[in-house]
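Structure in structure tokens, see below.
A single protein chain has been removed from this complex, and every other one stays in its place.
Showing subunit A:
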Amino acid sequence: MDLTVEPNLHSLINSTTHKWIFVGGKGGVGKTTSSCSIAIQMALSQPNKQFLLISTDPAHNLSDAFGEKFGKDARKVSGMDNLSCMEIDPSAALKDMNDMAVSRANSNGGDGQGDDLGSLLQGGALADLTGSIPGIDEALSFMEVMKHIKRQEQGEGETFDTVIFDTAPTGHTLRFLQLPNTLSKLLDKFGEITNKLGPMLNSFMGAGNVDISGKLNELKANVETIRQQFTDPDLTTFVCVCISEFLSLYETERLIQELISYDMDVNSIIVNQLLFAENDQEHNCKRCQARWKMQRKYLDQIDELYEDFHVIKMPLCAGEIRGLNNLTKFSQFLDKEYDPVADGKVIYELEDKE
């Protein structure tokens, strides 16, 4: 039996089981380019399925990467029928929640009390208040996942077979992935309290007729579903992105160890911005040669450390990898590994987007 691991993402790109694919790493290593590339390759190889690429990074780049504007609602990428993108915008989502609260307060507010609440929330007071809570971006991304699961269960609206997350730098992502566990524990504690105080809490909420324990149980069931799906290697995987430099590798190692501790599947590393300078003799750039020597040193270490991982070595291109065409050209090396000799010319062939 051949136990060697392919240096590409062919198996993931053609996977029919994966529902959630996370792409993450240190800032500035090419997470967005890699997530767009994975999404494009999956969409191309499985044209009958629908894919959604969500950016959970507060500093969104999807619109820049594709050269078109995406918002908080999923919108199809121009030129692709089965790939949609969305950028979760915490401030816009909070503004929506605020507006909903205002309209609810106004509709209830024949007695003057509602008017007071409505006027208090006018001008986005709720958004201002909740926007400053640490981790709100991750919480909103998590809510988006929950909405997506609910839609799929109920068969409402547009459903997607696979969701690819272009995540924020490591710290944010780890907090996001910790949320199911944290929420699960929190809801267990809450459950204990509501079991004891349930009738009293419900009578407090009497006017609104909100069944708190019922809502909590529903939320708990949703969180548990997400937790199970995130820890199922057939459904969820994490693709680490890094560059061949010490700090990036160090953060990748930290990320991998954390993900393993969450029982999440992680078996792919994309190493971006490689120079492959020995095959680029015609330009004979001394600086590139020296830098490539350093990159090779770390590549050897990666091969030694992650021998059971798919390590995909991606070239540094001459131009910016922006727009669907450029991304498609670049992304082919995820499906079939980049050969510096045969594919060397591709890195100079990217269209200029300006």
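In this section, contacts are C-beta pairs under 8 Å (C-beta built on N, C-alpha and C of every residue); 3 or more make two chains touch, one makes a residue touch a chain; residues count from 1.
The rule we apply is simple: contacts and distances are computed from a predicted model.
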Absent chain [UniProt protein name; select from "Golgi to ER traffic protein 1", "2-oxoisovalerate dehydrogenase subunit alpha", "Ras-specific guanine nucleotide-releasing factor RalGPS1" or "Coiled-coil domain-containing protein 22"]: "Golgi to ER traffic protein 1"
Hidden partner chain, touching residue among A:65, A:174, A:226 or A:249: A:249
Touching residues (missing chain, whole complex) on subunit A: 246, 249-250, 253, 257, 298, 300-301, 304-305
